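Structure below; questions to follow.
Only a part of the assembly is drawn; its chains keep their places, and the rest are absent.
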Amino acid sequence: RSGEMAKLTQLIDNEVFRAYATYTTIVLLKMMLMSLMTAYFRITRKAFANPEDTVSFGKGESAKKYLRTDQDVERVRRGHLNDLENIVPFLGIGLLYALSGPEVSTALLHFRIFVGARIVHTFAYMIPLPQPSRGLSWAAGYAVTISMAYKVLKTALYL
Amino acid sequence: RSGEMAKLTQLIDNEVFRAYATYTTIVLLKMMLMSLMTAYFRITRKAFANPEDTVSFGKGESAKKYLRTDQDVERVRRGHLNDLENIVPFLGIGLLYALSGPEVSTALLHFRIFVGARIVHTFAYMIPLPQPSRGLSWAAGYAVTISMAYKVLKTALYL
């Protein structure tokens, strides 16, 4: 058993894999913050999707008026969905990339740009900043993922 | 080749990794059930999003009336999206946590609470149960994921 554990520990001891673990955890925690932001806006804007969520604001007809969409809530939800659409590919392709033997410095460059771009994207979406701020930050994360995918296919291609 | 296979097998033989594999598979299968529930409600409520899905219910104008939203369908879809938003972080952070060398008993506690919480969340959303049932089950899964993220960053941090 201790032999097996040693091998697992070696994976997490590898520098590239540790960098992947660190940046992936950070960007997933950032994505999880979107849930809290949605809850915050739903409560402060009194805009809910489920009747059972409005009970504490009154009964019957007086609660029904809180079953509505709010543009701030919808904006956070779009940002959250955009995170899912972009972070899921990073999660999968990034893991395979980390296992494909890149240079530590190259891997760090990829992970840092991706996570930085997603953080900028969130600010650009939530403030919101004028375009093309959001578009460019989205594109930077997208390009990094394509670059990692290219390395994975070059290293591992087996059809 | 057999040497490589042995090493892969050792990964899946590790108890923590086996627990991660088991609970992740269960919670992903649970999430996949949401697709079947959506299809069930779309068909029984006759509420579709695509014109090509309504053809079997009539032609022309008589089919168009089935292109509509239904509150039961929308409820399942919100539950499905909430699953995605919470299970994707568990998938990534949980894998890294399983590789960070936790005690088997601690890891099992994390995985069991998360999967149990997501199952309760689904029942709370679909029945629906009065709040704070759904809110608390969501928070339990969220807290478990934060706890695993803390362990990953403590073990692997490499910025």
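Each chain gets a letter, A and B, in the order it is written, and its residues are counted from 1.
The rule is simple: a contact is a pair of C-beta atoms (placed from the backbone, for glycine too) under 8 Å apart; a residue touches a chain by one contact, two chains touch by 3 or more.
In this text the structure is predicted, and so the values were computed from the model without any measurement.
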- prompt: What is the copy count for the full homomeric complex in this file, when 2 chains appear in place?
  reply: 3
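Basically, only the chains that are shown with their structure count from here on.
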Field: For chain A paired with chain B, centre-to-centre distance based on mean C-alpha positions, whole Å
entry: 16
- request: Quick one: which bits of chain A touch chain B in the complex? Just the residue numbers, please.
  value: 4-5, 7-9, 11-12, 15, 17-19, 21-22, 24-25, 28-29, 31-32, 34-35, 49-50, 52-53, 55-56, 80-81, 84, 87-88, 91, 95
Statement: chain B contacts chain A in the complex at 7, 10-11, 13-14, 16-17, 74-75, 78, 81, 84-86, 88-89, 91-93, 95-96, 99-101, 125, 128-131, 134, 138, 142, 145-146, 149, 152-153, 155-159
